[in-house]
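Note that one protein chain is taken out, while the other chains of the complex remain in position.
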Amino acid sequence: MSVLVPLPVAVSLLGAAVSLALHGRVRLQRALGLAVCIVATGTAVALLTIVQREGVVATQAGGWPAPFGITLVVDGFAAIMVTISTLMLLGCLVYAFGQLDAERERLYFHPVYLVLQAGVCLSFLTGDLFNLFVAFEVMLIASYVLLVLGGSQEQVGSGMTYVVINLLASTLFVSGVGLVYAATGSVNMADLVGRLAELPPNLRGGLGLLFLVVFGVKAALFPLFFWLPDSYPAAPTAVAAVFAGLLTKVGVYAVMRTQTLLFPGDGGPSTLILGVAGATMFVGVLGAIAQSDIKRILSFHIISQIGYMIMGLGLYTLAGLAAGIFYIVHHIVVKTALFLVAGLVERAEGTDALGRLGGFARRAPLVGALFMLPALSLAGLPPLSGFVAKLALVREGLALDRVVIVGVGLLVSLFTLFSMTKVWQRVFWGMGPSPEAVPPGARHGQATAPIAGGSRVRPPATMLGATAALVALSLVIAATAGPLYTITERAAADMLDTTDYLRAVLGG
Amino acid sequence: MSSLILDTCTRAAFHTMWVFSLFMLFSGHNAPGGGFVGGLIAGAALVLRYAGHGTDHVRRVLPVAPELLLGTGIVFAAGTGATAWLAGGQFLQSGIAKLHLAVLGEVKLPSVLVFDVGVYLVVVGLVLALLETLGRQDPQ
Partner (left out) sequence: MLLALLALHVAVALAAPTVAGRAGRWVFAFCGLAPAAVVVWASGRAGGILAGRAVEETLRWVPALDLAVTLRVDGFSLLMIALVSGVGVLIFAYSWSYFEPRPDLGRFAAALTGFAGAMLGVVVADNLFVLYVFWELTSITSYLLIGFEDDKEEARGAALQALLVTVAGGLAMLAGFVLIGSAAGTYSLSQVLAEPPTGTAVGIGLLLVLLGAFTKSAQVPFHSWLPGAMVAPTPVSAYLHSATMVKAGVYLVARLAPAFGAVVFWRPLVVGVGVATMLVGGWRALRQFDLKLLLAFGTVSQLGFMMALLGAGTPEATFAGVVLLLAHGAFKCALFLVVGIVDHEAGTRDLRRLSGLRHALPITFAVAVVAGASMAGLPPLLGFVAKELAYDGLLADAHQLGLAPLAGAVAGSVLTFGYTARFLWGGFASPVDVRAGAPPHAHRPSAAFLAPAVTLAAVTVVLGALPGLADGLSAAAATALQEHHEPPHLALWHGVTPALWLSVLTVVAGVALFATRGRVEALQERVGGLPGAQEAYDRAVDGLQRLSEGLTGVVQNGSLPVYLAVILLTAAVLPGGAVLLGGSLASPPPLAESWAQVVVTVGILVASVATVMMRRRFAAVLMLGSVGYGVALLFVLQGAPDLALTQFLIETLSVILFVLVLRHLPDRFSHHRWRLGQALRWVVAVGVGVFMFGFALMAGTARTRQPISRYFLENSLPEAGGHNVVNVILVDFRGLDTLGEITVLVVAALGVASLVRASRRGEPAGP
């Protein structure tokens, strides 16, 4: 069943091309984009079930045998990531129908969005280090364009930081690939497993750390995360939601993939990675507490939450990795949903500054509920998906006597709750700000102040529907956590024992 | 503003370069060249034309929307891969199609050539798009 492997990438690229040729005919572009996203999602789900049944599945692009051609390979981890990502991209596309203004949508939104999907899927599917670089480039160039789509002054300004830092990371990435090729003579990841193992330990360790840094920038790890909170909030919400949910997690995926497959270390918990995880959690959540705009708060939480995922990697046991993967899945859904809710608020009130908002739950009780659920889940409160994810990490951390990181994790959980209640209390509770509470230099100068206790807010059906669907999905994840956790455990098992992966790629 | 000499030179060079770029494209599989280089040469020809006459003129000599070139390029490249896939091969697997054309008789068409044409189109489309956007913004 390896025949399906290239489909999510191919269909997205072809869709992008056709969509580009349909430039100016927005309705057709919408229909095409929707169709492509549905096909990609369907394929991803099919791949996930195939992997559960048959184990790792690989295909060689161009028919050239590995390690000479480019291998596309799906194991449990990749299949999970593709599935959840295509689902998010589908949801955000529907949301974008309601959210984007006509001008932005006409400016190539649809083709570039599909290219983004192609890049994201290829990043998960490729079994080739250089091709991973290409996939990242595809994804990043699409994200640059989406980030500055429409080109408001603010967008371009914050897009600058994003572009420059990611270009630097890309340069380091391609240098790293060059170094790996220089040292081993191959770029196929499965082939590299054996070749890297023969290198002197210092060189292998250095390469491993270089890739940790490279992907650490993409994943927004401490101390490499600066670009994130300065850039995401400026993007249009549907785009920001995709970025928030997916892009950093592609980086996390790459970190976990390379650190387990290529640079497995000595097999035990890594104090370095756990330290990075803790610092990322802590600095991220403090950043969130210091902010006073919804999207900036949420952006800092992305960083903080990535610490938990990396903690799973740092524990480096079956349960730890499984917990990390589960955390990623949970987080992608919840974070995307939160950004979409932020967009609903911003659309209704014209601002996302806490000081200018209030009483929103009275005017839109459903939106209030749609915020409350993922917000509590983000903080890891039961019985939501975040609780299951956090419990898995805490259990494994304590089982390995990694008390400090567990303590930091729990404390950060509390701080996360503190920060989310801040949003809740200032945006959804209260009666709206008194006129004098509005700072004169508020960011969105054109925004009209909300009317206290004003009429009910009715967001467009597409936006509300997409948001509600994602929140519902997060509830489903919590309810079906048992079987889902089994899937993540299998994925983790394949990461620790790469026999199946190597066999699928290299044969024999 | 444009001088007669420059105009004549660019006009002559323009067509030569186009032909050369196509030559590079089609011979690329066996000699130095290929879609990327070919596209760059064609792009250089467009730039030359632009230097002589400005964006509107470029538009006249190549009256195609850049979006169409870019989109078609990807369709060619990705389509090659998809065709092989639909025919039961691997994605992007190469093959040779034999076409019977009325005048030329049997023509071998390697799929990689179609792929390379896609690359060529994208590069030309890129240069065209940049000239139309960056070039049009004339400060005067």
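Details
Per-chain numbering from 1; labels A and B assigned in written order.
Following the convention adopted for this analysis, contacts are C-beta pairs under 8 Å (C-beta built on N, C-alpha and C of every residue); 3 or more make two chains touch, one makes a residue touch a chain.
Computed from a prediction, not measured in an experiment: that's the story for all the values here.
Checked against the full complex, the one of A:Gly69, A:Pro236 or A:Pro374 touching the unshown chain is A:Gly69.
Considering the full assembly, A:Leu210 is the residue among A:Leu4, A:Val26 or A:Leu210 that touches the omitted chain.
Across A:Val3, A:Leu28 or A:Leu414, the residue that sits in touch with the chain not pictured is A:Leu414. Checked against the hidden chain, the listed residues A:Asn188, A:Ser474 or A:Thr498 yield one contact partner: A:Asn188. Listed here are the chain A residues that touch the chain not shown: 13, 16, 20, 61-62, 64, 67-70, 103, 107-108, 111-112, 115, 118-119, 122, 130-131, 134-135, 137-138, 141-142, 144-145, 148-151, 156, 160-161, 164-165, 168-169, 172, 175, 178-188, 191, 195, 198-203, 205-210, 212-214, 216-217, 223-224, 226-227, 229-230, 283, 286-291, 319, 322, 359, 361-362, 365, 376, 381-383, 387-388, 391-392, 394-395, 398-399, 406-407, 410-411, 413-415, 417-418, 421, 425, 429-431, 481-482, 485-486, 489. Residue-level contact of chain B with the missing chain is found at 28-37, 40-41, 43-44, 47, 66-67, 70-71, 73-74, 77-78, 81, 91-92, 94, 96, 110, 112, 115-116, 118-119, 122-123, 125-127, 129-137, 139.
Please note the rule applied: only the chains that are shown with their structure count from here on.
Chain A and chain B, compared by their mean Cα positions, are separated by 37 Å. Residues of chain B touching chain A in their complex: 65, 67-68, 70-75, 78-79, 81-82, 85, 89-94.
The touching residues of chain A, counted against chain B in their complex, run 3, 5-6, 10, 13-14, 16-21, 23, 59-63, 72, 111.
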